[in-house]
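Complex shown without one protein chain; remaining protein chains in place.
Going in written order, the chains are labelled A and B, and every chain counts its residues from 1.
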Amino acid sequence: MNGTADRVTRVLGAASLVAVAVTAWLGLVVSPPDVTQGQLVRLIYVHPGAATACYAGFGLCALASLAYLWPRTRSRRWDRLAAASAEVGVLFCAITLVSGSIWGRGSWGVWWTWDARLTLTALLFAVFVGYLALRRTGGDPDSRARRCAIAAVMAAVLVPVDHEATTWWQTLHQGNTLLRSNPSIHGWQLVSMLASFVAYALLFSWLLVHRYRVEVLEDRFEEDGFAAALMERRAEGGVIAPAGVAPRVGAEVEL
Amino acid sequence: MNGYVAGGWGATAALVIVYAWRTIRRGKVLARRSAPNGEKTWR
Partner (left out) sequence: MWRDALLVGGKDLRVEMRSRVTTTQVAPYAILVLLLFGFAFDQNHTLLSRVTPGLFWVAVLLCALLSVQRSFAVEAADGARDGLRLSGLDPAGVFLGKVAAVAVQLAALEVILGVGVVVLFGTDLTDPGLLVLSAAAATVGLAAAGVVYGMMAAGLRVRETLLPLLVLPVVAPVILGATQCWMAALGLSATDGWRWLILLGAFDAIYLTLGVVGFATLLEEA
């Protein structure tokens, strides 16, 4: 067992792989092309699932941030979960935008449309990219955690406002709404779509577990870095350092 | 299957695979670095 892997991740990883393979087989081979959209409908097995995973990631980040800010539940665990779920969320957000864009290009000949959902997703993408940038700053881990948690909660609070704004904006330019309507879905198409949601759920969980554990390791690495630097300073100053392996100075890393 | 479908599926697969690989590899690098005495896991 190496790095962030263990039995849990192996199981999740294997399950994800199977689910993806099943979805691919169902979506690309078994299910029929659509009456109106033709082959393009096969993108429905890639796009909505990613969008759901993206919202799950951002939602989880916001909730974890709230848990971190709430004094009674404050723990670095929530901070790490927020960081991990934000990053995984951004990944699936990118997938949503890219697949949506490709689908749009195929359906209407344009790479982008100011459709309410796409616009909202693009905004969320920008907001969380900013969040990830904020995570890379700051020296003191606890300050940084608090700062980022506040930013995440603020982003979450704005989502309804952004949603209203983009929806009103889209209704001004009525054209796009008609084209966005999903094909009536049943039979093999429905099964394939459900399979895609399962696959995305498994992928999301698998990636989240790995990313969370990487965050644990990053924190430990940072703390050890401080500890090592402290030992070096002490050694320079003539204070005798204990022989052997450097003890883990500071609070134990909670998992 | 047409070009757009392949593009959509392919881009998705690429993003997921690249991200997974980078994350898992980072985990291995960090685990190795923070425990020189042999243990290589995240715990």
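Details
Convention: a contact is a pair of C-beta atoms (placed from the backbone, for glycine too) under 8 Å apart; a residue touches a chain by one contact, two chains touch by 3 or more.
Just so it is clear, the structure is predicted and the values come from calculations on it, not from any experiment.
Note that the absent chain touches A when the full complex is taken as a whole.
Only one of A:W25, A:W70, A:W108 or A:W169 touches the chain withheld from this view, namely A:W169.
Among the residues A:A15, A:L28, A:L63 or A:I150, only A:I150 touches the chain that is left out of the figure. Residues 69, 123, 126-127, 129-130, 133-134, 137-138, 143, 146-147, 150-151, 154-155, 157-158, 161-162, 164-166, 168-169, 172 of chain A touch the missing chain (whole complex, contact as defined above).
Everything below uses one rule, namely that only the chains that are shown with their structure count from here on.
Interface residues of chain B, counted against chain A in their complex, comprise 1-2, 4-5, 7-9, 11-12, 15-16, 19-20, 23-34, 37, 40-43. On the side of chain A, the complex with chain B involves touching residues 1-6, 24, 28, 38-40, 42-43, 46-47, 50, 91, 94-95, 98-99, 102-103, 105-106, 203, 206-207, 210-211, 213-214, 216-218, 220-221, 224, 245, 255.
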